[in-house]
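Report on the structure given below.
One protein chain omitted, others in place.
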């Protein structure tokens, strides 16, 4: 199981692990995200594959020391391919009692807890709701415990740099980072350089942090740590050669949109309204004006999608982005884009609902809304990204389909993908296919709704083009001429054509492949979106144990790939893990009349590998 | 076939028909709706069963004489049960060339065309796009043609009453009505009285109209009409005894809401924003303040649904109403109602889409939106009304489920039901079951999200109740206490409970019955909503011919009735006629893995009986 | 299609599309259509660079009747769509046509924001104080007591004043005219089109079917002279028969009052002069209505400021002046990278 590779050679002082899961947890103000991202960088440079996940509190800045104010950063890294941020923790770094309390349940039996004993005071214990000190009362007996007064040790380390006590204590996290660097044999250089750059204007802060880092490291080297807390080795993974960087899904989505627009030869007009966890896409793009990217923070989600539609009408690639509740507000306007047959990309970073739900928690429950959530028969394209790195390609694909087929395309991301990160092999963009948009320019015989015989797309005749002035709108339009029509037969034809255009896109998609396993057999596990990692790892673990199970993962959800029905028909059972109550299951059952069954988790958290493994085992037993 | 009962005894001067379809067509200003409703009344009083349909132009007042300005009123009446407004016309009354042109295709071979030749002038012919006069050029040879200068005859009839020529010509429709009254042996008395009441303040207008009516009637009696235009007899139908009135679906929906609120012991708070074809519900209710009905025309659909939610929160039965595009705007707020678990009724008078589509045309294409069209897993109840009369019961049922289960309920009506009319046996409301809403009043142990063990409904604790002050909202709430909770297990439980609450309603529904035929066999035709009439008639016609086919019609679409899967499993084939591209089919296939197939019509017009008959025949042949 | 084919200057007719106009006979929209076609001709607007955007309503059918580009969108959202159009291509001349329901009921938020952002477009609000297309319900501009299908006992809520709302929203150009005023209306439209930034024009429009003569107290020939004041920048605020009346501030207050000119009354010199750039004056003018005060027509307020779309493109241009235009590799290979050797 990923994230639960057994610790080997527990008695030697240099144990080797196939993979390890570390979580840094503390108050929002304790710099956990920074600590985590530095650890990530050092780990990547050490040649491990990895995946990370940041878990923020819902509050902007919750009162210090409270359980609801705990901020955490988790990294899973290994000597093999890493696909999830890990089921259970090998190491928890707890900067205060609340951080310990909130994360306790996720630690493996025998896992290591590093706690800043200096932060376990009567007051902080009470804030966290502890009656007795867990570091003392034996309640952590199932784990290996390393309690250190990190606060004091840090203050000592930084005392020579003229920083205030408050500033000094802010380096606690970096002291702990130093210790972890020692523990996993990481190099400090990149982090040292980062501090030097970051605090160039305040060298004393840079120096204090560097000193804390070194002190933590030195502590590991010199202190007589108990035998079971030895330094650990996670050997480098076999990773395809290339240039890498660590990315979140919101980064790659944003860049993929930029690339997609470029490949289409268009300006990008990104019109959005902030909402968790989608806002970051806007933030990334707002800095990219020099890439022909126009961003517009609209007054609401309706204005955002409408401005995007207006921009597409005027010849840009209009894109809008939101999360579930905001997407709900856009559905009327999406109908207009379907009717007017304009390109449009809609990003939905799904979060836990219904209604406001749990904005900072992940879910996959907007598939129904994406496929069915509009008035009338209003088909459009739905794609889903499986991982932060995958977002780039999916965004490019969305742009391609929107422009080629003159249609809205909805891209489903989710709260996990949006803020999880993983190393990304930077693609050779020159080698990626272009799909230049073709603006209509020919006035002779121009008809705004005459379709391309292959794609069924109508021409894109942009205002400003001489001789093509015409009127379009949301009233039903006559085939070809596009003039308002209430004709019964025309409405039937246009309805059928709109459906045929979207259905026909299946012919323009690659055949659905099998990720892992044979193209037929007793059990296929079918997923979409961010369940990719846990499904893949679970299936591969069980296949390694000789079990016959396959993994199929969908990128295209509407239309479904042309060969999918046949492919699924080759399996005796179909299991569909989803972070919802069974939405893809509905699509598959109705499309193919196959007895797909759901494995459903709606907790705001991703699947654990073990959960999927167990469900597979149950199904396989039932089959046998 | 309904509406196509053969004319018998075509040579006698007093032929008897089982049923007949008459359409009055003219300019919007020609009073066709008034003519039709008077004819309807007289027909009902004559003891026929009947159904009517009004077809307005999309324009408020289109220029006179244009084809797009034609307004029509159709009535199907018979000596047997009448369920649709009729496939094809036995009689067309055409007040001008445009009316003839637009309606020509719907006339039966051998049907009768009555045309006001006085309105067929060069100018009006040109307006309608005729090159030659169809009354003269032989193009109507397939029909029986009665061309009369109704304009002149009317002016003669009214000349003694001191009305202007313009006012006199306005009586043309009534002259024609008089002729039809003669033709079908209708009594004039009710219409005479209606004019007297209506124009009490302008007796000369009343008298002119009455004179025109009488003149038309007298013309039939005295003129030497060609033999093939004889007077016709449609004998009275066998109709259950009782008190009747003629109703449209918008009337009965409105009244059903009033009754539902009363049965729950609540005030009705109806919050809406005008949209075709839903507005009429607002108009009807706005006049019913003395029934404890509060109506609120909000600034938009979002405000309308939110005000309804607020009203429910404060202890009224909140209801909102719209059509597809407006419902789309409400979906975010519906999620709040799902999350807050408040009663709410949402009426959707479906119309042809996508987007603005064809606002005056009917469609059934919002089933997806109703069942699936919200972010996240947000289950609610969906009901559909099958006919104008059925709307009353469905509205009451919606109120019952909303209040009993503390849930939003969506009622699907459509443009056809909204403006079609049929005789309605006025129910004995005293005999209908009550379902009084229970407001929580007990402060001891009060928990805003503690559920009733049977219904799983939470208590309704209305602001103003002493001791129950509490806070609710759209963030996920802890089971029982309702306090904001980000707890993973709680979110899973609450998600499951919300789903279980809605699914459990199936236990509170009657078993799904078979309308016609056996509970198993080679073919079931399954419908929902306004396809009821044509499906029922088609199935009954074919059953009369000895064919084995059943009709099943759904009122409850979410949850589906508990026994539906088993019931449908008893049929070899399942045919689902829908005025969309197959939305119920998706639900049935995914729920039961049965190979339901669609018969889909998306023209803005209801199914013809013949279309369904033919599809059934094809399926039965294929089965045999 | 619909390419104006006449050689030489375009005439009003060249701006008409080939579509049959489908308003009720006698509807005020016809007059407005004529006025706009005349304005376009006067300005020799290029049909291919002109876009009419509308929401839903009778008024919103407008684009179909012009030979320019046109987009008949959804109810209330035209300002947002127009904003997108302008952002994508600021070269286009964009007109939004809207009704009182479209603009001030469902679309109020977008109107607010298009005005405060000062997007360079013309926003025409055809105010007939009723929902025409949906058959006559009262609207947010309907007067209290309006009986309509949704308010059979008369409406209760106070109407919003379109011009006051626009001023409150921060509009930099606010004007008012009347459908049938075929001289002043094109002039107001010309001014609106010439103004850079969002130009808000309320046009009082008669709905002959559902609200006939609702502006009779302003437009009836018998009262027009006394009930209308046509304001002109820099000119004293005079009106009435023989221009015999004027407006001044009631001394010591912030209220306007009517004074009679000529012998016995104050001379023009004491009157207020119209100052288009004064927002407080515009607010006072916008609030006037018969019977106590005349209805102010013309350009009530005009005080240009940089347009939003203009500034956006300046910011874009500045960002792109770094010479590294659109290099994807630079974007993707920025940040912390590392190489896994082959």
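Each chain gets a letter, A, B and C, in the order it is written, and its residues are counted from 1.
Going forward, a contact is a pair of C-beta atoms (placed from the backbone, for glycine too) under 8 Å apart; a residue touches a chain by one contact, two chains touch by 3 or more.
This one's a predicted model, so the numbers in the text were calculated from it and none came from an experiment.
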item: Which displayed chains the unshown chain touches; value: A, B, C
item: Residue of A:45, A:64 or A:239 in touch with the missing chain, whole complex considered; value: A:64
item: Of A:297, A:455, A:520 or A:541, the one touching the omitted chain in the full complex; value: A:297
item: Which of C:22, C:75 or C:117 contacts the chain that the document leaves out; value: C:117
item: Option touching the unshown chain, where C:26, C:170 or C:244 are the choices; value: C:170
item: Contacts of chain A with the absent chain, listed as residue ranges; value: 59-64, 66, 68, 273-276, 279, 282-283, 286-287, 289, 295, 297, 299-301, 325, 355-356
item: Hidden partner chain, residues of chain C it touches; value: 104-109, 112-113, 116-118, 140, 153, 156-161, 164-170, 249, 253-255, 278-281, 283-284, 287, 305, 308, 311-312, 315, 318-319
item: Missing-partner contacts on chain B, residue numbers; value: 41, 44-45, 47, 190, 239-246, 255, 258-259, 262, 267, 269, 271, 288-292, 294, 296, 298-300, 302-304, 306-316, 318, 332-333, 335-336, 340, 425-427, 429, 443, 446-447, 462-475, 483-484
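One rule holds for everything that comes next: only the chains that are shown with their structure count from here on.
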item: Chain A and chain C, separation of their C-alpha mean positions in angstrom; value: 45
item: Centre-of-Cα separation between chain B and chain A, whole angstrom; value: 47
item: Where chain C touches two or more other chains at once, by residue number; value: 56, 72, 74
item: Residues of chain B whose C-beta touches two or more other chains; value: 68, 325, 355-356
